[in-house]
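Missing here is one protein chain; the remaining ones are kept as they sit in the complex.
And then chain A:
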Amino acid sequence: MSATLLTPPDLLDDVLGVSEGDAIDAVRRSRPAARENTQATLTALFALEDGADGADVPTLAERLAVATFVVGLHGESPLLAVYAADLDPEVRDVVTGLVAQAVRPGPFGVYREPGLAEESVEGPRWAAPTDALGPRLAAALTHAALLVQRPRESSPQALAALLAAGWSRTEIVTLSQLVAFLTYQVRVVAGLAVLKESRS
């Protein structure tokens, strides 16, 4: 685990270059529980070591690979280097290559709701190759691309594909939280970085 990812007190302050008492610090501290629990979510997602007693969670390597992929799908973010830092270099190269294949603007996709058919937007649906990463991690990246880019196309079949690749029900909940949390974290960093820039 890198020095940065879970170093107290706060990853977002680190990547945004926030210092105590500055304008962005004041903004963040106006909702103190949101600030603290954004960091607490990160801790909950990454602090658990592999092989912890009774744990039904993806491995740390899987969590970091998914995180690197998800942040990578969002283009430039100072968070990318943080998640990539702890990844095995070979896996990191593979994930970086897959980001380049998979990246595209979103959200898009076909609506389930008949009344929204006119708003459906077709586009290439990316699925991870299994040869480089194995079926479990490939299934996770395929699901992550679905959630990031075309969440409206989510389906029970997508969950069945994860189960078939060896993900337990509890692990699917954790994976879903991981991907979804990162889409929030990337946007908070992007938004506050712009607010900071607009003040200088």
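Assume a residue touches a chain if its C-beta (ideal position, glycine included) is under 8 Å from a C-beta of that chain, and two chains touch if they have at least 3 such contacts; residues count from 1.
One rule holds for everything that comes next: contacts and distances are computed from a predicted model.
Think of the chain that is not pictured: of "NAD(P)/FAD-dependent oxidoreductase", "Alkylhydroperoxidase domain protein", "Elongation factor P" or "Carbohydrate ABC transporter permease", UniProt labels it "Alkylhydroperoxidase domain protein". Contact with the omitted chain, checked across A:Leu60, A:Ala85 or A:Leu159, is made by A:Leu159. From the options A:Ala61, A:Ala132 or A:Ala190, the residue with contact to the unseen chain in the full assembly is A:Ala190. For chain A, the residues touching the chain absent from view are 23, 26-28, 30-34, 36-38, 40-41, 43-45, 57, 73-76, 105-107, 109, 111-116, 119, 143, 146-149, 151-152, 154, 156-161, 163-165, 169-170, 172-174, 176-177, 179-181, 183-184, 186-188, 190-192, 194-195, 197-199.
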